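Selected chains from the complex are presented in situ; the others are not included.
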Amino acid sequence: MTYEENLLALLESYKAGTIDAKTALEKLHAADYTDLGFAKLDHNRSLRQGFPEVVYCEGKTVEQVAAIMEKLAQVHNNILGTRADADKFAAVQKVLPDAVYHKNSRLIFVERKPLPKDDKRYIAVVTAGTSDLPISEEAALTAEIMGNQVERVYDVGVAGIHRLFDKLDLIRNANVVIVVAGMEGALASVVGGLVERPVIAVPTSVGYGANFQGLSALLGMLNSCSAGVAVVNIDNGFGAGRMASIINHMR
Amino acid sequence: MTYEENLLALLESYKAGTIDAKTALEKLHAADYTDLGFAKLDHNRSLRQGFPEVVYCEGKTVEQVAAIMEKLAQVHNNILGTRADADKFAAVQKVLPDAVYHKNSRLIFVERKPLPKDDKRYIAVVTAGTSDLPISEEAALTAEIMGNQVERVYDVGVAGIHRLFDKLDLIRNANVVIVVAGMEGALASVVGGLVERPVIAVPTSVGYGANFQGLSALLGMLNSCSAGVAVVNIDNGFGAGRMASIINHMR
């Protein structure tokens, strides 16, 4: 019984007089989040924001990740784990055999009732170079599990700008655009000047030396001379996918 | 005759056979931008993106700012000048007497045909402290001149969080939320966790010492534990207003 079904049953019981008001409130409260001691699983937020519950796996122990995802799967249909290494996935798979792992993007998917997608609006994920793919896939997969259609436009960095122009219609027709780029991150500014839709820029740590682990792309995107660009953390493909999804679902 | 009217007249002439195709193309191209030598005024972008032409005044001379705005006013109804000091406004006012100056936010407005506003959707501009007002007003005024209704929620920083909760409905009912905060910028994370709409975060340079001219708020917002937050440059109220406007106009 998922969280939503649980809540409905509760309300019905109260309406039917099976439980009194005080009990109903207590149960409602208990349903709100599960306290595992080391973690408080916030079911209500997920419901309220209409997207799968998300688990940030980095810094958690293998055991914690498995316990959290197992518990979540009892009340949610779709779950996403981010920044998970192979060991954590192995532990999750033991308790949730239908979990799927996207190795390069370090995502764990449990997707039992895929969210419906509006096939008329899509998010374009535009990527500077092949080395940025793990992050752009993190963004694209996140957007997809949250119920969005995604078009991938990969390896169109500004060093060979005709590759970008060849794909311009695909980018301009998108409802929201995610730009993923490392090194100097110039792609965000160029795309930002070409489209009329919101651009979510993801700086990546791709590069070396004076890129300072993504600082160069981050500063480049924050200082974009194109208006209509907003930035998420370095290598935060998930955050960009989530942000784009929120915007894409607006009516 | 504004840029739009100019284009229409041109197309009419061609349809009527007054000018031939070659001439029409040349004129269209000439209309595209005005080359002042030191600046190329990009009329087409403004038209395409449906918002007033914007002039970044910092680093330009007084004479350049006045010349650019004067020229723009010949082809556009609404113009915005950002980061303008009083001297630059004085020079603009000489050539454009209907220009208006918002001193604290350093904005110059020429607004001859205000854009229509959808009064059912508004952008909330949520601000941590009174010292952040110049930047939040820059965001709010930018959003307004670009045709958006704006609700201001000021001085609701997290140090006294009940002030924020008193305004929660107003914030949650917004279509897009701009959060403006200096110091540690925590307000962005708190608001991001409370709303289901996109949050555009503007770090400000308010504070001192280890705020490092806004770095603390910038890093805080980039590392927000709440998904659904994207960030613009430090003190970039204009950029946030512009980004929120793009999103707010999406249908």
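In this document, chain identifiers A and B correspond to the written order of the chains, with residue numbering beginning at 1 in each.
Throughout what follows, contacts are C-beta pairs under 8 Å (C-beta built on N, C-alpha and C of every residue); 3 or more make two chains touch, one makes a residue touch a chain.
Predicted, not measured: the structure shown is a model, and the values here were computed from it.
*Asks:* Fill in the total copies of the single sequence across the complete complex, 2 being in place.
*Replies:* Copies in the complete complex: 8.
As a convention for this text, only the chains that are shown with their structure count from here on.
*Asks:* Could you give the separation in Å between the centres of subunit A and subunit B, each centre being the mean of its C-alpha atoms?
*Replies:* Distance between chain centres, rounded to whole Å: 28 Å.
*Asks:* Of all residues in subunit A, which touch subunit B in the complex?
*Replies:* Going through subunit A, the ones touching subunit B are 45, 48-50, 54, 175, 193, 196-198, 200, 218, 222-223, 227-234, 238-240, 242-243, 246-247, 250-251.
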